[in-house]
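For this view, one protein chain was removed and the others were kept in their places.
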Amino acid sequence: MSDEITPYQMVPKTPLAGSAAADIREQGEITRRSFPVVLTAAWVALAAALGGMSAVLLRFLFPNVLFEPVQKFKAGLPSDYSVGEVDERWKDKYGIWIVRTEEVVYALITVCTHLGCTPNWLPTQNKFKCPCHGSGYYKSGINFEGPTPRPLERAKIFIDIADGQIVVDKSKQFHQERGEWTDPEAFIKL
Amino acid sequence: MKPQEPIPHNYSISRLNLIFALSSLALVAVTGLVVGYDYIRGWKWFQLEFMRMQRERIVQEMQVAKSEENTKQLAALDEQERKNSLELARHRDQYMTAQKAFDALEGDHYRADQDYRFAKANLDAQRYITEASVVQHRADAAQQQAEYERQSAHLADLQVRLQEVTRQRDAAKANIDQWLKKIKDAEDKKKELTASVDLLSKQLTTVDMGRFSTNWILSQPMLDFVNPVIKIDQVVLNDLSIDMNYMNVPRVDRCQTCHRAIDTPGWESKAEAARLSQELQQKLDAYQIPQEKRAETEERIAQLKRIQDAPNDTLNPWRTHPKLDLYVGSASVHPLLEYGCTVCHRGQDRATEFGRAGHTPASPRMEHRWAERTPLTAGFFPLPSDFAQRHWGYEENEFIETPMYPRHYYEAGCIKCHSSQIAVDRGDDITKATQTVELYGCYACHKINNWRFSDLRKPGPDLGGIAEKTTPEWAFRWISEPHNFRSTTRMPSFFYQRNMIDPSVVPPQERTHNIKLQDAEIHAIVSYLFDKSTHRVWQQPGAGDAGRGKQIVNSVGCMGCHIDTEQVKDEKSGQIRLAKREDFPLERNYGFNLTGVGTKTNSAWIYNWVKNPKSYYAEAPMPSLRLTDQEASDVTAFLLTLQKPSFMKTAIRPPDRQAVHDLAKGYLINTLSDRDAESKLRSMSDHEQLVYLGQRSIEKYGCYSCHNIKGFEGLKPIGTELTVEGSKALHLFDFGFMNEEKWKNEDGVTEHVIHTVPSWVYNKLRNPRIYDDRRTKVYNDKLKMPNFHLTPEEARRIAMVVVGLTKEKVAENRMAGLDAHTRLIEEGRKRVSQHNCRACHVVDGRGRAIASTIADANFLPPDLSPEGARAQSPFLFNFLKDPTVMKIRPWLGVRMPTFHFDDHEANTLVTFFAEAGKGAQFDTTRGANPSPANVKIGQQVFTMLRCAQCHGTTPVNPENPPTPNTADSTSLAPNLTLARLRLRHDWISDWIRRPNEMIPGTRMPTNFPRDAATGGFQSPLALAIDTPQFAQYKSTLLPLFNGNEKELKRTMSDAVALTDYLRDYIWSIGITQMRSASPTGDAPAMAMPQQSLPPATAPAAKSTRNQRAIPAVSGGAGR
Amino acid sequence: MTFIKDFVNVLSAGSISFLLLTSIFALIIFFNLMNGRIRSAGGFAFIGFGLLMFLAGIFVPPLLYLGVAYFLILFVLARLGGRLWDTKIGLWLFVFGALAFGLSMLDPNFFLIAAKPDNVPIVAMIFLLGFFTWLALRKAYLNDTQLVVGGIPWEKTESDEKLFTWPDLVYTEMLCMILLTIVMIVWSVVLRAPLEEAANPTSSPNPAKAPWYFLGLQEMLVYFDPWLAGVVLPTLIIVGLMAIPYIDTNPRGNGYYSFRERKWEISVFLYGFLVLWSFLIITGTFLRGPNWNFFGPYEYWDPNKLVPLVNVDLSELMWVKVLGTSLPKLWIIREIFGLALIGAYLGLPPVMAVGPFRRFYMKMGAARYYVGAYLFLIMMSLPIKMVLRWLFNLKYILHIQEIFFNV
Partner (left out) sequence: MANLRGLQEGIVNSQIWKSVFRVGIPNTNRKRVLAVLGSLILHLHPVKVRRSGVRMSYTWCMGGTSFFLFLVETVTGLLLMFYYRPTIEYAFTDIMDLREQAPFGIMREMHRWGAHAMVIAVWLHMFRVFMTGSYKPPREFNWNVGVILLVLTLLLSFTGYLLPWDQLAIWAITVGSSMARASPGAGNEGPMSGLVKLGDIRLIHAGDDARFALIGGRSIGAATLLRFYVLHCVVIPLAAGFLMAIHFWRVRKDGGISGPL
């Protein structure tokens, strides 16, 4: 294509084509002098609309409902757990260890706070040991070795008044380093 | 900038710019529209509204919590706190020193602890190295061993050090604490006081929706995924999946999204709250609530009282489930997380909008309110203002396969899992409904697979011998309209119904024609029946006395199953009117109404029937009452006096020859040509024509479904199969022209058909012919389901069962009553229901229909609620097989009939009673042998309590004991010498302690009332023994206690001991011989599947004294 | 109002509306594109057809309705002539159409069908088709008026005129995109996509309809066996469309709107596209109810409506009714009439080639001529079969159940 431009000439050859001439009044010299307010507004609006649509797309990625395993479950009566033991019966199904001590029952989440592996409970050594990078935790969930920066998290736990069973709610978690383990929902006092 | 070069354009650029600007703005607007459209969802309003209600309530409760008392105490504590801190300030130096010391030690401790841990980690590693070097036979093994031991010793040192430092640190800590303790105490106390307010205010923040509050910000569009406050709640049920055309899809119930408080007590409606609090209070008063739960229950009652006093009633959808103890509640048998909602209620599980959820209106009024909407939105979506007026934007959703059961049909949902059960625990409505279905014999014409009974008999009597029983004239009138003869009959009306003769829906000319055809059909049916009937000759009764007969009928128990009147007094208007079945208990509708029986039949037939019903036909449900010949004659004489002459006076139009001809020909030309049919008809006599037509008409109306009729053996039932009727799509129900229409039934009630399945079924049941209204149909194509003249309530109940019969399946393990144990019980329950035991007895807490006909409650047949715990199984077995083996209550006019049970049936019943009465196992205590000392003490107690006032203690013939000679019917009591053969050993004492708890209202006096405070039993003898009147007994008793008066007194105040002595005495005076029922004398074998106990021999032979009680057999499924 | 509704209901019955549309089609071409006049041979033929309808209407009332509507339209179109293509008249037509539609929406039965979410695009399509047909013909008409006086079509006047893609074309395209996006969003917000109950292979809905764009084919199934309507005809539609550039050797009318220069091509195409394809879709969508029965636009879709099925085969018609004997056993004899008829139909092109269409044949060459002619014949077999069905209740011309071969 050449960039030679033939200046436009409208030669109305027929009365019909003449109507087209009315459309071609614009010669390009009228608006360019001043700041194009209308055009700017248009572009801004378009940008806003596209921004809005991107936000819509982003929001689309977060469903309103999750079909993950239930976060809240009933874990039986406190008396089902023996004192001083780490109970592993909910580990596979819900990812929770329930620990009962002399005074309290609490629920530890089976996710290593280092990089999200699942630690193992080693009853002989009395500790949780993560197989990935060797983080170790006491029975209380406090970290004492390996690369992990902080203790295991505890899940919300309470007694259902209606039937006296323990209820564990994983959707709410308590971090020791934020001082949340003293929260009354972080343990059951026996 | 360079000057611009002019170029040609097709469109004006500035105009395009403008269009661009405008359309971009519009694009922004519609983007906003999309966001808004997505954001605004109906369910959110329900949640916001509930949060508002919660806020209101919390604010109210906070006001209560901030009582004056608390405020005062708080002020005092503040003062205390101030003092404490002053005190601390005064001793600042000391405190600081202690703190410093502690800080230093804390550091030490940290270091020591770390050293120790690291050393231990090193040691663990070293251990591994050492072990490895040993195993691998490395050269440095010894060296490593030494290193290990060195580290081990080092660790021990470190541990000692750590312990020491820890001790020191703790001591330092204690030192500080003495300064801080007071402050901490005060703070704790303050926290305690403000605890409830704090909790409430914490709760308040969770429901706060004020502008710019955390919740509000998190609920804004685009942010509402971060930590949503307003969100869809769902229960995923993988094992109660939905059968989506052969695919099992997990059930995802989202009902809670709007029904926020469904599992939270405290949001009941006022009416429910009143009912619940009353119920709970009763339970509390009757000591039915365990001690540890009493306080909790009281609190709940208080809460319910508060609800009743609140200014506003909670409305749906925010209400709590009214039966939290049974459904939804976490402690109930159907907890929300395991059962969800749609398993029972049906509806679209995942739906989050009212209409799509499958809500079904119960009435036209409800339907209209739901559907009403603001014209503003042109019906596109409901607005909050619509919601506020409880207009939910309802639209009939034809795409929902399982619409919810409307109100009044809720318990239809029980059938899915409880279909095999006779009685659904606390499902009174559905229990009664299924009974109603059986009463009317719906199953006879409509096949229902998997119905709980597979062996139901035909509901109508055998017609094989109709000519022996009655006359064609009577039969004609009866078929024409059975209700003219007996208003309570279950025989439905087939003829002259709405679609045939009702002038409001049938044109006059057609009406006349229809009447002719109907006449002809009835004549034909009668002709056929009498033509095929047997003509056995029955023995004539002797001379009978009608007066005596009447007395017998009224007293031996006929009235348990029969009604003898057609007139009742209307409870509302107080006027005498024709009776309906509903005016009487279900059980009394078991047999036919006795009115007019003399008009219907003849003396010979009655005589033989009452003497032995099975002689007429083997399946006759009536048991034998063992009437003597004279009694039977008397009864016959009486029944013959029950005449209804007016019935026989109605004119009978002779059959119209043309009509018979036309109808018969109509059938014949199905297989023959017109010519052949004509010639065949010409070859038949009038009577033959009638008989032929009769056969065809019986086939048409399906008479054989309910009656045994010769020539129709083994034919398929006539009606639509109902097995999965509740799952049938709505569009498959033929509403004719009756959709959304009102109509008036013959009983004057205006009914309204709405476009739902339950409504269709209900109206069909109310009058089966209405869907023919205004339709043009050929005579034989008209609807022919007969009219049962059901009351609204009966129709509702049956409709409930029909809509509950669905194809929805639940996994076997979720079905109720399918385990072997429950099945056994259910089997017995079936028999109880089948043989109408509840006509005379209370079983499972229900029954004794006969009570309304016996004026003196003391002459009622026994309550069998505790029978399982009470009766010895061998006795029960024998008694059921032959009630004449023992007469326990000789004063009763009502006779236990002979049912001719076979061993299996009797066994089933015995098992059922044993299980249902929680008597647990079959009884094996007959051999108990009390010590003579106990018997002696018992005898004294027996005398002291004056038991002999009512109870006989002299041995009698069990088959015919004398009636106690007393005018006062309240003191009628069984002879105690029969107890040993009949009653369970351990039950006797229990019974004496708490008769009224076992059978409320029993004549047996409560001698050992409960203490209101402890719930324990009190003994009247505790004090009485010291009174002069009892001195004589005391002296007799003392030696038996070895002169130990203290022991004597202790025993006299111990109700349990006393009743045990009484039992021993009663046991000792019992006779031990009884006739066995069957020649083989088989006692019940254990019917439990896993065990087979050797059958006991006849009880008499077994009652050896030296045998101790054999421990109860346990095991068995379900235990 | 009820009268008008009944009138429309009767008119929209398949047979009537089809005849009416075909005749309107011819009227538009004759009066409004070819400047035909009432007082001409063609004009008298149209009047004659109308009178015939009136006459037949004495025996078959619906045809009377047809006659009335026909004359109304004939009168209006003949009066309008070329003015039909004025913008003002076009606007009035649109207003009239929109008004009729709006008023019809007040009728509950009409609303139920027209407002069904999946049918809304088809309603829009009716308007779009109407508008664009009018627009295309207007442009063709305007060009033709130039061509008649020896001018050149309007497009050609500017054919060597070139504009910059940037900004002209790009800009308009962007605007189109924005506006289209707006339309899509508003449409999506206002109308929810339908979702019925879960698929259930054991219970089929009544009526079960194919996706709307295939409803023309489904409608054809009423007249033809599936192998024809569902397989052969669709294939031939595609083949026919693809063959168009090769059959049409007319060098004129390339790249501009014109009717005069391409009378045949445009008439055949418009008839096929508008009447045979689009109208059948509209019928299938809006006018076919339960049991595939026909329902007028204001009629309630009553699932209980019964229509007598009394169609007969040509063999029955000839052997039994005309000749009064029973059907021969051997199919080749039984179907002799059908075979003959079809043979005659398919024999038309060679006959015509030596006869009246000799000119075409010479101009196009044998291959083009035969391909074009047979495609045309097969296309026309649909309206012919439809008319035969309505006139004689004819089911099959050829009915060879022995090999599933039915025509």
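The letters A, B and C name the chains in turn, as written, and every chain counts its residues from 1.
The working rule: a contact is a pair of C-beta atoms (placed from the backbone, for glycine too) under 8 Å apart; a residue touches a chain by one contact, two chains touch by 3 or more.
Only a predicted model underlies this, so the values are computations on that prediction, with no experimental measurement involved.
Within the entire complex, contacts from the absent chain reach the displayed chains A, B, C.
The residue from C:L55, C:L112 or C:L241 that touches the chain not shown here is C:L241.
Within the full complex, the residue among C:I182, C:I266 or C:L317 touching the omitted chain is C:I266. For the chain missing from the display, the contacting residue among B:A351, B:A520, B:I854 or B:M1074 is B:A351, taking the whole complex into account. Checked against the hidden chain, the listed residues C:M1, C:L106 or C:L195 yield one contact partner: C:L195. Interface residues of chain C with the unshown chain, by the touch rule above, are 118, 121, 124-125, 128-129, 132-133, 135-136, 139-140, 153, 155-156, 158-159, 161-170, 172-173, 176-177, 180-181, 184-185, 187-189, 191-201, 204-205, 208-214, 217-218, 221, 225-227, 229-232, 234, 238, 241-242, 244-246, 248, 250-258, 262, 265-266, 269, 273, 403-406. Although one chain is hidden here, its contacts on chain B can still be listed: residues 1-2, 4-5, 7, 10-11, 34, 37-38, 225, 232, 244, 247-249, 252, 254, 350-353, 356, 399. Residues of chain A that touch the chain left out of view are 1, 3, 5, 32, 34-35, 56-57, 59-65.
By definition in this document, only the chains that are shown with their structure count from here on.
In terms of Cα centroid distance from the overall Cα mean, chain B ranks first. Distance from the chain A centre to the chain C centre is 57 Å, each centre being the mean of its Cα atoms. Rounded to whole angstrom units, the spacing between the C-alpha centres of chain B and chain C is 65.
Counting partner chains per residue, chain A shows two or more touched chains at residues 8, 46.
Residue positions of chain C with contacts to 2 or more other chains are 161, 178. Put simply, chain C touches chain B in their complex at residues 161, 163-164, 167-168, 171-172, 174-175, 178-179, 181-182, 185-186, 188-190, 195-203, 303.
For chain B in complex with chain C, the touching residues are 7-11, 13, 16, 19-20, 23-24, 26-27, 30-31, 33-34, 37, 244-245, 380, 399-401, 729, 731.
Of all residues in chain B, those touching chain A in their complex are 4-14, 17-18, 20-21, 24-25, 27-28, 31-32, 34-35, 117, 121, 222, 225, 228, 231-232, 234, 236, 252, 254, 296, 329-331, 337.
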